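Report on one structure; see the data block that follows.
Note that this complex is displayed minus one protein chain, with the remaining chains in position.
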Amino acid sequence: MSSVAVVVFPGTNCEHDVVGAYAELGVTARLVHHGESELGAVDAVVIPGGFSYGDYLRPGAIARFAPAMGAVMDAARRGVPILGICNGFQVLCEAGLLPGALQKNAGLSFLCEHVEVEVASVESVLTQKMRAHERLSLPINHFEGNFTADDDTLRRLEESGRVVLRYVANPNGSAHDIAGIADASGRVVGLMPHPERAGGGYGLAEPAGRLLAGLLG
Amino acid sequence: MSAHTWVALVVVEPRPGIADPEGRAITDAARHLELAPGVNVSAGRAFRLELRAVDERDALDQASVLAERLLANPVIQTWRIAELEVVAP
Amino acid sequence: MSAHTWVALVVVEPRPGIADPEGRAITDAARHLELAPGVNVSAGRAFRLELRAVDERDALDQASVLAERLLANPVIQTWRIAELEVVAP
Partner (left out) sequence: MDEPRHRSLGLTDDEYESIHTLLRREPNDTELAMFSIMWSEHASYKSSRALLGRLPSRGSRVIMGPGENAGVVALTDSVAVAIRMESHNHPSAIEPHQGAATGVGGILRDIFTVGARPIALLDSLWMGPQDDARSRWITDGVVGGISAYGNAVGVPTVGGELRVDACYGANPLVNVVAVGVAPTEALVRARAEGIGNYVVLLGAPTGRDGIGGVSVLASAGFDATAEQKRPSVQVGDPFEEKKLIEACLALMRAGLVTGVQDLGGAGLTCATSETAAAAGVGMDIFLDAVPRREPGMTPMEVLCSESQERMLAIVEPGLLDEVIATCRRFEVTASVIGVVRPPDAEGPYAGEGVLRAFESDGGPLAAVIPARLLAHDGPRYRRPMAPPADLTERRAQVVTLDAPGATLLAEVVNDPIDPAGVWRRYDHMLFRTSLVEPGADAALLRVRTPEVGDTGRAIAITVDGNNRWTRVDPRHGATWLVAEGVANLACVGATPLALVDCLNFGNPEHPTVMWQLAESIDGIAEAARALGVPVVGGNVSLYNEADGIDIDPTPIVSLLGERATPTAPVPAPERAHGSLVVLAPR
């Protein structure tokens, strides 16, 4: 049976949501304390949402120094699939595992709502079970989800099909309507929306479930 | 050599060419209030560091290393040490 | 009198005695990294204003009014104009 490591920093708050969503998919997910420097045998790593270190300084800026992030970097080098959701995406960018940065929303307001996203590439561990251009509704929940990178980086992302999810109606000013991106290998993915929340109290909704299941191949 | 307390002001600003959504929103608000016609605002951070250092060189080194490694994200920001002074033995 | 472009750097900092949770979290991180032993960080904002003003007095007035009314929250923050210079006609 597959197992997922879910990294918890002080201030992380979506860890149980991720564990619960994977449980509904029949996958065991285990919490890993930020002070651990080993992840053990895992098939994938998720860095969940929340406010690691209060989002002080910049979201993800302090979390990237945690010992567990050293273990995440090692896992990334070994080709273990890594997914950063919301604050996890911010951590991966700050740690340099993904390019660019996430700035404050253009409207300068926190946003918690359902948005429509389109699958822009199926060449990533996250989107491999999706259909190209498939649209799905996902919750967002962030103040700093406005993806920014210099023009060269954006061009490189587009040319190599590393933009994996795009907003249908851009809620936060994100460059190129980007909701999620992958690294060059397609094995490290970050996205601002929260697939684990789709369906709320009634259980994981189908297209979002397929997205999360993709991480385990 | 004995150490003294130094205070450094590290100013972190949006890298030119990088979108500055907060600066834009403040610019709009400032113009709306008609307090300063045609003003442009860019929004950054100011960190005041209190350090123990043996001399100016040492203080500058410590502040620079913190700015580079922690306080600024070089992908979207630049930093500089705007002020540096010794305050107490 | 003709107007010139001035640039002002407004530094906004936590009022002394007011809690600065962000500064505390950054201090903990900085000490943890062992880059600057015993460092204390206080976290503030730096706003760069580009203004059209006829002279230094006018530029200072505009920047002050923006700082007081818009950029700082005087209940918990102090502000000062750390830099002011004319950059272009």
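Structure notes:
Chains here go by letter, A, B and C, matching the order in which they are written, and residues are numbered from 1 within each.
To be clear about the criterion, contacts are C-beta pairs under 8 Å (C-beta built on N, C-alpha and C of every residue); 3 or more make two chains touch, one makes a residue touch a chain.
Only a predicted model underlies this, so the values are computations on that prediction, with no experimental measurement involved.
The chain that is not displayed touches the following shown chains in the complete assembly: A, C. Touching the chain that is not shown, out of A:Tyr22, A:Tyr56 or A:Phe147: A:Tyr56 (per the contact rule at the top).
Although one chain is not drawn, the whole complex shows that of A:Ala5, A:Ala21 or A:Ile85 it is A:Ala21 that touches it. Along subunit A, the points of touch with the absent chain fall at residues 10-11, 13-14, 16-17, 20-21, 33, 35, 50-51, 53-56, 109-113, 139, 141, 143, 194, 196-197, 199-202. Within subunit C, the residues in touch with the undisplayed chain are 14, 17-21, 24-25, 28, 73, 75-76.
Keep in mind that, in the parts below, only the chains that are shown with their structure count from here on.
Contact tally for A-C versus A-B: the pair with more C-beta pairs in contact is A-B.
Note on chain placement: the centre of subunit B and the centre of subunit C lie 9 Å apart, centres being C-alpha means. Between the Cα centres of subunit A and subunit C there is a gap of 34 Å.
One simple way to say how far apart two chains are is to compare their mean CA positions; for subunit A and subunit B this gives 30 Å. The multi-chain contact residues of subunit B, meaning those touching 2 or more other chains, are 70-71.
Multi-chain contact residues of subunit A, defined as those touching 2 or more other chains: 57, 62. Contact residues of subunit C toward subunit A in the complex are 21-22, 25-26, 29, 32-33, 43.
By the touch criterion stated above, subunit B contacts subunit A in their complex at residues 17-22, 24-25, 70-71, 73, 75-76. Those residues of subunit B whose C-beta lies close enough to touch subunit C in the complex are 9, 11-13, 23, 26, 29-30, 33, 35-52, 62-63, 65-66, 69-71, 82-83.
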